[in-house]
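Handing you this structure, nothing more for now.
Removed: one protein chain of the complex. Kept in place: all other protein chains.
When the chains are written out, they are named A, B, C, D and E in that same order, and each has its own residue count from 1.
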Amino acid sequence: MASKYWEDFSVGDAVTTQSITITEAHLVNWAGLTMDFYPLHMDEEYAKKTIFGGRVAHGPLSFAMSIGLVYMTGFYGDSILAWLGVENMKIPAPVRIGDSIRVIARVSEKRETRHADRGVMKFSWDVRNQRDETVMSLDYVLMMYRRPVAVPGSA
Amino acid sequence: MASKYWEDFSVGDAVTTQSITITEAHLVNWAGLTMDFYPLHMDEEYAKKTIFGGRVAHGPLSFAMSIGLVYMTGFYGDSILAWLGVENMKIPAPVRIGDSIRVIARVSEKRETRHADRGVMKFSWDVRNQRDETVMSLDYVLMMYRRPVAVPGSA
Amino acid sequence: MASKYWEDFSVGDAVTTQSITITEAHLVNWAGLTMDFYPLHMDEEYAKKTIFGGRVAHGPLSFAMSIGLVYMTGFYGDSILAWLGVENMKIPAPVRIGDSIRVIARVSEKRETRHADRGVMKFSWDVRNQRDETVMSLDYVLMMYRRPVAVPGSA
Amino acid sequence: MASKYWEDFSVGDAVTTQSITITEAHLVNWAGLTMDFYPLHMDEEYAKKTIFGGRVAHGPLSFAMSIGLVYMTGFYGDSILAWLGVENMKIPAPVRIGDSIRVIARVSEKRETRHADRGVMKFSWDVRNQRDETVMSLDYVLMMYRRPVAVPGSA
Amino acid sequence: MASKYWEDFSVGDAVTTQSITITEAHLVNWAGLTMDFYPLHMDEEYAKKTIFGGRVAHGPLSFAMSIGLVYMTGFYGDSILAWLGVENMKIPAPVRIGDSIRVIARVSEKRETRHADRGVMKFSWDVRNQRDETVMSLDYVLMMYRRPVAVPGSA
Partner (left out) sequence: MASKYWEDFSVGDAVTTQSITITEAHLVNWAGLTMDFYPLHMDEEYAKKTIFGGRVAHGPLSFAMSIGLVYMTGFYGDSILAWLGVENMKIPAPVRIGDSIRVIARVSEKRETRHADRGVMKFSWDVRNQRDETVMSLDYVLMMYRRPVAVPGSA
């Protein structure tokens, strides 16, 4: 894994992830792990009577898979210290079983902290399906390691 | 599942979930499902050299399991139409393998929408471990069904 | 989780669970966990030559998911001490991939034990599919906690 | 898989399965699949205050894994038509995380049915842990295929 | 599990396994466990533009499931000490979602080692689908236990 620090990112840097197909197995495994068996996601009979007309993926599942898709690009390297949250989430369209999603992640904001060894990085995420429709957008905020400063006179 | 509508919740209503122990299996299954194999969560050798001193649960895992814990209480009934996002997330302490977490969820805000059949509901979540320390807090926002209005003169 | 005791149940009390769709992923995950790869459940080629005409869910899978469906209703609260078994199981129809099942559970019998702190509770379960056909029926027997008796003169 | 029929079993025939260690992962995967997150199995903090002193495996998990252990021996061959239920279940001791279980299964009863192509077979199961203690015993009842009868004069 | 040793196998001995249907859930679970999310296996949009015309199972998945299929026949008994590798693998046709595979395994070579308690056994595997087409062939090599030699004069 590439060594990467807060200093190595510039506002505007962007990456597009691979795409992945959301399957029934994802929904079943997700519900089992998170205990969220809400019938809109797990009961076809219930779901087909809603405005969605059938089961849709849990929103947090699309969100969590987006985290992994961006991780796998290597874009972060090993710069992450902690997750600080998610802001401005919008879910303009449902993700259905059989849809394929990918993420376009862009550095939207950097800021220093009162700790010299840590910086905050905000990414703007645009999650799109196979028809290039945005299914989720949000700001993803991370605390990152800063590059250690060489001390003059030290080894 | 109990029929419940936006009208059935009042600001201040609260529920405390059961507790669940976070295991190594949760981390492994989570990473596999979401593709987030960041070494802080998956590589003990890497993690023990960080400030955490060992593997910690993915933040989004604690978040997603909290969703399920609240779901299982039956607090929502079948009132949910869609997830609108999460705000003001704070993660004051890590969740480690072997920790047990529970959620205290409280209705913090209600508002009408321009659609007569839908209302917004904001919940304040306090996720605590077995030592009663807050490990995550956030505002969880849902779109809910409103109770159908009886039309005078109709059936 | 609500505090509930053996004393809080009366013969005739009943609950209907949410419904859940049985998927191919349930069968695959079940076989992997329980080591039951019998071809009627796991091999479409074999199964389509049987009287069922295709793969059917393992009977114990429908049974085990019924346990969870009832659990999630909160009907038991935290009253359960131990599982005592299952009686009079009947499986009048197969559960196929894509079927959705729910459980109607009714208290059918209560009895005291020689221990003042425990009571036996028998539930009658009717597991139905989306066409309202019974796919499994059985008596489910639990040992429950009894309500602690206040001792006069104690705190 | 060996062709085997109801005729091929005699009362007293027995098989001992391999042994398998019950892990935390089994409990987590089981709960996720069956939706049974009862805290005795899933919350160490709750469980250690019970008479068990810690998390124990779900009874139906030991039962279902026993089904698979017997299946894997090849004892049944492809003789099974349907599961008819379980009788006389007793759970004399809990199965804890780290215990290893195996099954001794013995044919205890055979009977014909009104259908010439099917017979009922009852097995007596004794599930034991690594200290040779019985942790579960039950009668397992199956409907089996009977050997097709050669018709005189046919090919 | 039957006690079996290197001495109990002869060149030419063979076994045919049961068949199992490869499902979308197998691919999703495999990718999650092994971290191999290559889009040919996980992204229908990508896969349908390749020469395969759609997602195909990971080759190592077919291989690993073949290991289990042979294991379940009981052919090896408890003779295995260690896996020594795989040789001459050929993959003449893809395994698609919905295909059912089985293995014909045949002892092709035996040889002694310099350790009197161990022998090498080579198996030739032919993995076939439901149309009886070979989808994988390989030589599977195992180190096996040899039968302990009775020492004259000892107990």
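Basically, a contact is a pair of C-beta atoms (placed from the backbone, for glycine too) under 8 Å apart; a residue touches a chain by one contact, two chains touch by 3 or more.
The structure displayed is predicted, hence computed values, not measured ones.
Although it is not drawn here, the omitted chain touches the following shown chains in the complete assembly: A, B, C, D, E. Residue in contact with the omitted chain (choice from E:15, E:86, E:104 or E:120): E:86. Listed by residue number, the positions of chain D touching the unshown chain are 18-21, 23-26, 28-29, 72, 98, 100, 130. Where chain B meets the chain that is not shown, the touching residues are 23-25, 28-29, 32, 37, 39, 42-46, 55.
Looking at chain E, the residues touching the absent chain are 1, 20, 26, 29-31, 33-40, 50-51, 58-60, 63-65, 67-69, 71-72, 78, 80-91, 138.
Methods note: only the chains that are shown with their structure count from here on.
The set of chains in contact with chain C as well as chain D comprises A, B, E. In terms of C-beta pairs in contact, A-C outnumbers the other of A-D and A-C.
Each chain gets a centre from the mean of its Cα atoms; for chain A and chain E, those two points are 37 Å apart.
Remark: chain D and chain E have CA centroids separated by 27 Å (rounded to whole angstrom). Residue numbers of chain C whose C-beta contacts span two or more other chains: 1, 18, 20, 23-26, 28-29, 37, 39, 72. Interchain contacts join each chain to each other chain, per the touch definition above.
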